[in-house]
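Removed: one protein chain of the complex. Kept in place: all other protein chains.
We call the chains A, B, C and D, going by the order they appear; numbering starts again at 1 in every chain.
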Amino acid sequence: AEIYIPNLSYRTGPFAATGIPLMNGQRDYVEMLNARDGGVGGAKLIFDECETGYNTNKGVECYEKTKSKAVVTQPWSTGITLQVLPRTNVDKIPILAPGYGFSPMADGEVFAWAFNPPISYWDGASMILNYISDGDLSSLNGKKVALLHLDHPFGKEPIPLIEKLAEENGFEFLPIPVGLKEMQNQSAQWLQIRRERPDFVIMWGWGAMNAGAITEAVKTRYPMDQFVGVWWSGYDGDLKLVGEKGKGYKSISWNVPGSYPVMDDIKTHVVDAGNSLLDSPEDMNSVFYQRGIVISMILVEGIKAAQEKFGTPEINAEQLRWGLENLNITDEVLADLGMAGMTVPFSTSCTNHTGHGGGWMLEWNGTEFVQVSDKLMPDRAVIEPLEKAKAAEYAESNAPWPDRSALPCE
Amino acid sequence: MNAFVADKALSSANPSADEDREVLLNVENVSLSFGGVKAITDISFDILKGEIRAIIGPNGAGKTSMLNVINGFYHPQEGTITWQGKVRNKIKPHEAVSQGIARTFQNVALFKGMSTLDNIMAGRSTRMKANIFFQMIWYGAAMREEIEHRKRVEDIIDFLEIQAIRRTPVGKLPYGLQKRVELARALAMEPELLLLDEPMAGMNLEEKEDMSRFIVDVNQEFGTTIALIEHDMGVVMDLSDRVVVLDYGKKIADGRPEEVQANQNVIDAYLGVAH
Amino acid sequence: MIFRTAGQFKTSYEADQALFPIKQDFYLVLGVLLLAYVVFPLTASEFAFKALLVPVLIYSLAALGLNILTGYCGQLSLGTAAFMGVGAYATYKFMSIFPEMNIFVAIFLSGFFSAAVGVAFGLPSLRIKGFYLAIATLAAQFFLVWLFEKWAWLYNYNASGAIEVSTSSVFGITVTGPTALPIVQYYCVLIVVTLVTWFAINLTRGRYGRMWKATRDMDIAAELVGIKLITAKLTAFAVSSYIVGIAGGLLVFFWKGAAEPNLFDIPLSFQILFIAIIGGLGSILGNYLGAILIVALPVVLNLLPNALGIPIDSATLEHLNVMIVGALIIAFLILEPHGLARFYAIIREKLILWPFPY
Amino acid sequence: MNVHAAPEEARDDATGTILSVNNIEVIYDHVILVLKGVSLTVPKGGIVALLGANGAGKTTTLKAVSNLLGAERGEVTKGKILFKGNEVQALSPNELVKRGCIQVMEGRHCFGHLSIEENLLTGAYTRKDGQSAIKSDLEMVYEYFPRLRERRQSQAGYTSGGEQQMCAIGRALMSRPTMILLDEPSMGLAPQLVEEIFEIVRKLNQNEGVSFLLAEQNTNVALKYATYGYILESGRIVLDGDAKTLRENEDVKEFYLGTGGEGRRSFRNVKHYKRRKRWLA
């Protein structure tokens, strides 16, 4: 039995630098399962990459190309996610977008086919704000928070939530967009930061933008400890460009790099077996490579759940949808997988497609990212109503949006 | 070059420049300069209706510039131009065309990618009016108009004996034929005044003779007034009714061909000792 | 023997100016139409519709628009994608303000918006020429894409900044949105493309076509034979942007289903330009040939290693593809700088002369 | 004077030959056959005129010699070209210039944005004999063409047709050639200037020993200055001979000089009739 799991990857283009380690991690975990256990539940996993170059256009083409055989689609960019979202209802293929995509996808009652565990961008923004305000948002009153973001659907994701929080808590919110063509040349943005003197800069950056921002921050002498990035802005490779000078920069993360049992398995079964695309085994320690592993783990757990429920190794897309909706990744499960502490435990349900597992703050110490906080949790009470509202809005503007009557919650 | 004088007697006499003929175009005290370069200095002359007027002079004398002034491509800094009795204001070249002034060019200026037919049809652009929607569906007014103009163009094609190359892209034609197509395009504009800038440069005798024939026919059959720039003195002497001579932007002589040919200034500046 | 023109004499100018002066051409076009309207729909798979047929049609329409400007009027434009964007956003706004509107009406009306924007950005062409103008059209390209990003009203204040196509139907058949059938969408696009092509053929062989070509071949001379450059250039910009705008509307509504501003960025402009040039500037047929090549090439290149059983990872494949496409473009330019249409013309010429070589 | 029968052995033995073209064929764009076996020779120190109607292939012949066909998608497909006894078809144009053969192109190709003086200096591009030699040659060119000295700082694009023609010839002289291929030097020039330019050709020929192959429409002047002439019709040499003999040939008089029969015909009274050249009959 075989299960075809394509990945709309990008190892080319301006975002390749950050894409490659993630894709490698995803791939190697699957290859490890194939090599060690002969797949999952008796089904071999066929991991196939379709190159998008982070280009929405190509991404949609990849989706079309792979959808006939696939049990899942992993669009790997918020833009692509948004575009394939309406189609997945028709094609009946679940989207798995761990840690990215459209935050209201958490509302499983509206988005039956979309999943973004373990945490959404709005959760992330909330956690970052909680961290910089030491858990008390009202302490930000009168302060100024800038959001340096990629001018792209991904970068714009957190804006509605931060806007809302700013209004409620009386801090000033300043979005600073970085165009795709300006990623490497952000002096205007950092001049703006120098002029506006925000108390905190939150970064929603990706690819070459991260390195550019950190370089400019160093140059502008913006205090690094007031500079926090989303989990995609915490790649070792980017920080290595500035090295020592980036010390103090922080990034929220839902995985902590380290040496876990699972890593040894990957090393023996994949890397040492010469079956990995990694440039050097050292790269196995990077935050992103390990996050790629976590992402594949989530998918595989979904497959396992579906296999158990439907009693067949060769599950189809609709069955996997059920599996992803009924994930229950506890600390025990993680320990069994050799991943205890590597990522946050979470569980999904019919109404909750994200899991909202929380995360940790990592800090760059000059040579690597280290964990500097306890587990942080998002302010669900604030986020949830917004999610519901935006999800309903989305369904309305894309009317007729299918309801879940065909897929009743169990 | 005594031959020229002798020829004159042999060739049928030019219709004598009729003094009471209507003045078609009058150029008065025109000056034109480009930055520091004075191309035309204070030149006056007239062109009578129905005549063939030659403009000659050494290279760089300002002949082409003069034509450019007449058809509105250059705007003289000083002087006035009177067209059919009315003083003309600063105009655009395409306005000159609708007033009835057409021309050919010193270096062939055809639309290289278009067929002969299209080139000539392009000469009728100012006369075509059908709107873009009829054009789009190729029906009604547009169709009728197209056919009507096509008929006129076919007449010109017959006249200049270029039927065989109707569909050929002009870029592929030999030089002589290109010049002829250029003439055809100018004729398609149905001009009152036809300006010809060195129509026979780079042609051999046979082609020059053909071209001469066309020029004379146009002049006689359609009554079109012609202003002609040419360096071949034989052609100028035989064809033109009156000749104006320019040198370094100034007018140095004006009159009937044989007068001009005998003028010492003209011989010094232009014809050279041998003539 | 196939292309015998002998014996086909024209007795009137009407007949001489008919669309197909030569009978064989008529049969050929008939054959192509038959293929497009009957054979493909009967045989194509969903993938073929979405990845080949529909894109070919839409791209060739856009290239046709560009060709009118660049190939016929000689004004090089690098802003095609942005004008497509204007068409797409205008259609989107029409459909969201008047949800009951017929989508075709919306698309054809939107064309006027992109025509207007095209004319506005075409105004500098009266002063600026050649590559300067080409760079100037980039001003339109970058400015408009920026506007699509910043002017939230355009995308109905969507959080994502993308426009999404909602479901709409014509005569009770769903034509847009995720539930529309590919074959229906294919027919919609095909009809529009056929219609516009017919219009374009008529325009280019008539008065406007001559004005444009004259402006292209020698603008000074054109002016001196009485053509108003301002009219010629601006109508070219208008007609071209109109068609391009329609193509943009079709692109989003009948193919992509959603679009973010980036879609209309410069790579798309270049792609359309490639199609127009590889197909052949100043030719209508070329656009289709070029589009077939440019759309099919990557698809084929992607399938090739699998078909040949060569294991190759997706990134390497992509790199190789980019390389090969680049090299092929150069190769095509060297082989036939005047494009595939010229290629076809030569073959046709040879067939007419056949069996004699000259 | 004979009708192009067996040119080969008739002329090739001469040791005084600088250029000999043997039976060449030229094809443009792989399909357009323009020269259909053209042979000619230029003796050392001679002025040879190549006459013929428009499109006969004069320019093509010259370009075949100077190897400028490549840039126009044309190629020599048959025959040999010998310059100073060596085959030169395979050489690049700049190699040929180095060996002393330079072409002045039809239509005055000057470098429009360069000043007249810079134009002249580019002519010395292939020379290696030092600045002072070049300087003195520049002076020589200015001696020949005083008009150029006046306009030395002007951009060539803005000078008049005649000045551009002088500039093009002067530029060729700057390479110190032993052979100049001159294409339609008289086109569009005032009669006086035509004479002037041909006088300079004669002077160069006599003083510096430069050989000339010139393509001309203006048969009159060409045959006055040339020593030998070839007449080219649709890609074939149809007639050749000494300038003097050619001048007296009835056909040449009729078709090229316009003096056949009862003296010079008037342009005004040309009748339309299809004439047939005797050699084509």
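Going forward, a residue touches a chain if its C-beta (ideal position, glycine included) is under 8 Å from a C-beta of that chain, and two chains touch if they have at least 3 such contacts.
Heads up, the rule we're going with is that contacts and distances are computed from a predicted model.
A.B. asks: Determine which name in "Autoinducer 2 import system permease protein LsrD", "Amino acid/amide ABC transporter membrane protein 1, HAAT family", "Pyruvate ferredoxin oxidoreductase, gamma subunit" or "Dihydroorotate dehydrogenase B (NAD(+)), electron transfer subunit" the UniProt entry assigns to the undisplayed chain of the complex.
C.D. replies: The correct option from "Autoinducer 2 import system permease protein LsrD", "Amino acid/amide ABC transporter membrane protein 1, HAAT family", "Pyruvate ferredoxin oxidoreductase, gamma subunit" or "Dihydroorotate dehydrogenase B (NAD(+)), electron transfer subunit" is "Amino acid/amide ABC transporter membrane protein 1, HAAT family", the UniProt name of the unshown chain.
A.B. asks: Could you tell me which of A:Ile5, A:Ile159 or A:Ala208 touches the chain that is not displayed?
C.D. replies: Only one listed residue reaches the unshown chain, and that is A:Ala208.
A.B. asks: Who touches the missing chain here, C:Phe94, C:Phe274 or C:Tyr288?
C.D. replies: Of these options, the touching residue for the absent chain is C:Phe274.
A.B. asks: Just name the one of D:Asn22, D:Thr41 or D:Ser175 that touches the chain not displayed here.
C.D. replies: D:Ser175
A.B. asks: Of D:Thr17, D:Ser39, D:Thr61 or D:Gln103, which sits in contact with the chain we cannot see?
C.D. replies: Considering the complete complex, D:Gln103 is the one touching the chain left out.
A.B. asks: May I ask which residue of A:Lys164, A:Lys219, A:Lys247 or A:Arg404 touches the chain that does not appear here?
C.D. replies: Selected residue, touching the omitted chain: A:Lys219.
A.B. asks: By the contact criterion defined above, which parts of chain A meet the unshown chain? Give residue numbers in ascending order.
C.D. replies: Contacting residues on chain A, toward the hidden partner: 11-17, 19-20, 151, 176-185, 187-189, 191-192, 194-195, 207-208, 211-212, 215, 219-221, 237-238, 240-241, 279.
A.B. asks: Mind pulling the chain C residues that touch the left-out chain?
C.D. replies: Residues in contact with the chain left out: 70, 76, 124, 127-132, 134-136, 138-139, 142-143, 145-146, 149-150, 220-221, 224, 266, 270, 273-274, 277, 281, 315-316, 318-330, 333-334, 337.
A.B. asks: Since one chain isn't shown, list which residues of chain D touch it in the complete complex.
C.D. replies: For chain D, the residues touching the absent chain are 66, 68, 70-73, 92-94, 96-98, 102-105, 109-114, 118-119, 121-126, 155, 157-158, 168, 171-172, 175.
What we mean here is this: only the chains that are shown with their structure count from here on.
A.B. asks: Going by average Cα coordinates, which chain is farthest removed from chain C?
C.D. replies: Taking each chain's C-alpha mean as its centre, the farthest from chain C is D.
A.B. asks: Name the chain with the Cα centroid closest to the overall protein Cα centroid.
C.D. replies: C
A.B. asks: Taking each chain's centre as the mean position of its Cα atoms, how many Å separate chain A from chain D?
C.D. replies: Their C-alpha centroids are separated by 76 Å.
A.B. asks: With chain centres defined as C-alpha means, what is the inter-centre distance between chain A and chain C in Å?
C.D. replies: Chain centres of chain A and chain C, defined by C-alpha means, are spaced 38 Å apart.
A.B. asks: Mark out which residues of chain D touch at least two other chains, giving numbers and ranges.
C.D. replies: Within chain D, no residue touches at least two other chains.
A.B. asks: Residue numbers of chain B touching chain D in their complex, please.
C.D. replies: Residue list for chain B touching chain D: 3, 6-7, 10-12, 14, 34, 37, 57-61, 106-107, 174-176, 198, 201-210, 212-213, 216, 231, 233-235, 238-239, 269-272, 274-275.
A.B. asks: Provide the residue numbers of chain D that touch chain B in the complex, in ascending order.
C.D. replies: Spelled out, the residues of chain D in touch with chain B are 52-55, 107, 158-163, 165, 184, 187-193, 195-196, 217, 219, 255-258, 263-270, 272, 275.
A.B. asks: Okay, in this complex, where on chain B does chain C touch?
C.D. replies: Where chain B meets chain C, its residues are 71, 73, 92-94, 97-98, 102-103, 105, 109-114, 118, 121-123, 125-126, 128, 130, 132, 135-138, 142-143, 145-147, 150-151, 154, 185-186, 189.
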